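Each chain you see keeps its place in the complex, though not every chain is here.
Order of writing sets the chain letters: A and B. Residues in each chain are counted from 1.
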Amino acid sequence: MTYTAAVSGATGYAGGEVLRLLCGHPDIEITTVAAHSSAGRRLGELQPHLHALADRTVVDTTAENLAGHDVVFLALPHGQSAAVAAALPEGTVVVDAGADHRLTSASAWEKFYGTEHAGTWPYGLPELVTDPRGGKQREALRGATRIAVPGCYPTGSLLALAPALAAGLVAPQDLVVVSASGTSGAGKAAKPHLLGAETMGGMSPYGVGGGHRHTPEIEQGLAAAGGQDVTLSFTPTLAPMPRGILTTATAVLRLGIDDARVREVYDAAYGDEPFVHVLPEGQWPTTKSVQASNHVALQLAVDHHAGRLVVSTVLDNLTKGTAGAAVQSLNLALGLPETTGLTGQGIAP
Amino acid sequence: MTYTAAVSGATGYAGGEVLRLLCGHPDIEITTVAAHSSAGRRLGELQPHLHALADRTVVDTTAENLAGHDVVFLALPHGQSAAVAAALPEGTVVVDAGADHRLTSASAWEKFYGTEHAGTWPYGLPELVTDPRGGKQREALRGATRIAVPGCYPTGSLLALAPALAAGLVAPQDLVVVSASGTSGAGKAAKPHLLGAETMGGMSPYGVGGGHRHTPEIEQGLAAAGGQDVTLSFTPTLAPMPRGILTTATAVLRLGIDDARVREVYDAAYGDEPFVHVLPEGQWPTTKSVQASNHVALQLAVDHHAGRLVVSTVLDNLTKGTAGAAVQSLNLALGLPETTGLTGQGIAP
């Protein structure tokens, strides 16, 4: 069976990556390509790398245009998904790449996003350890008809720390995460500080001091994994690369935890996962090893001097960080093999 | 039917890209991964982006290890292919990503490479216009058991100028080509001038003045297309990007040739090609639109003031410029659909 799909926000980075992956998905047919401001234009002009779709015409993001599909992808600005989703039948699988339906706490939503909370949908990170007994998020996605795609930073942070918290290897207080993201994470809207001449060859932090909207999303997932509240210091930085996120996540080790125990926990958490790879000791991950793929590479180190566990993860913010997670979750929702359409390797060098 | 394949030079950039593409090829099974200096090591350590092959062990590039496969890919230093190929049965399809079997002229080979000529194999550029009647190279590849993969620069130059020469739009003398290549084109051997700190943020020419080994290869193909000798000034430059080639190719227009006639010729040459795209007027190609794909984008301009046709092509030096051409040609050799395993879109942004 082939499922029909509409992709809104098709001219942005997230929408473009969804389309790229769907071009290689054997069970999905891209029926509608929608974007508000570019309606009527040829997609080849706006996303010239999507050769298979070059002659498609972009249509406006209206309820009419999105109706009648088996699957609808939403890659819209914050706060717009709820209204669009409300107009779609319950049986349509709606995959929201935006933030609107990720948070369970209405107050956290309102504090960080400033609008009314739209509700909570199943969180599209199948590999996430979701409780101290080692349960995985995967189960919540099977047969789902509404999916909230995780934020790109949260994916790297959650995969890094959830197993350690679930297994009680580390304290839930005083988590510290520093992430470096490629500039596509900031979107395709033209702003002077995102120009190539500004970003090439330089790095800068932003949203420091707890202000980044992904902080409550990371805390929410880690709190579930560990079964108790967590406290996180999260600093995002902008790196001079188009794609990729490198996350350095650290937590205070509990007494008596040694290297072997930590590795055992992570091997147990991810040993059977098709997309999350604990690297052999001594090999550090690089974002290019997962570029344009749905893979995540992870390495860990126990720093006995500092008393901290350090976990490094790499992923592609547009693929596993957005569109890959969307497709992977969709596969679960539709009852397809989870890796369908996601078998690409990383692009390197 | 599934064909077994051995890939030599598997730890370099060309070999790595062949492996990446073969991971997505439904009719090929990667049986053997060979490289001389890294024999015995885990592939995941050397090519960490090839997650599907991470646990493979690299074997030495010996006749024994390469024997017994349906297909053998050679990504070896210049001058080593002939001996290896000689040890393989005639029925084995041998695809040589090196230069050894590209040139038809033994004297040109000896002048530019300095060793004895190993012979000439069918040239693996199916879309190449090969004569003034508009024949294509494709036919020479069907059922072939020996294939010479084109050089990366020649692919961009030949696709740019062959249609114009075959159709008599331009003069065969005084062709001028300037190409910019990503640094992976220089290979994975560590040299100081190829360090990231040296290459990021800067450009430089090299092999200027006719000395580059790809010059006779380009001239050979263009002479065939036009049916007469050509003279080429070719300047390669090194650009601060990992992958990609942008070629600016110009030729002296014959009298009376206008824009419409030029576009007509190129549309006729490439309108039915799955991988070569003449862009709509006004849209200029970018190397990122074809990154990690087998696609080529082409645009042209008639400069009446200067009396020259200018053709720009973009391709990925490792994909269409090497490994994609290898797989595409192999498909023809095996009688498979030509696009098998090559359906990926470009990776952008």
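Things to note:
Note that in this section a residue touches a chain if its C-beta (ideal position, glycine included) is under 8 Å from a C-beta of that chain, and two chains touch if they have at least 3 such contacts.
Keep in mind that what you see is a predicted model, and the values were worked out from it rather than measured.
Sequence-identical chains in the complete complex of this entry number 4, based on the file rather than the 2 shown.
One rule holds in what follows: only the chains that are shown with their structure count from here on.
The distance from the centre of chain A to the centre of chain B, each centre being the mean of the chain's C-alpha atoms, comes to 35 Å. Residues 13, 16, 20, 23-24, 42, 44-45, 47-52, 54, 184, 188, 200-201, 242-243, 277, 279-280, 283, 285-286, 288-293, 295, 297, 318, 343-349 of chain B touch chain A in their complex.
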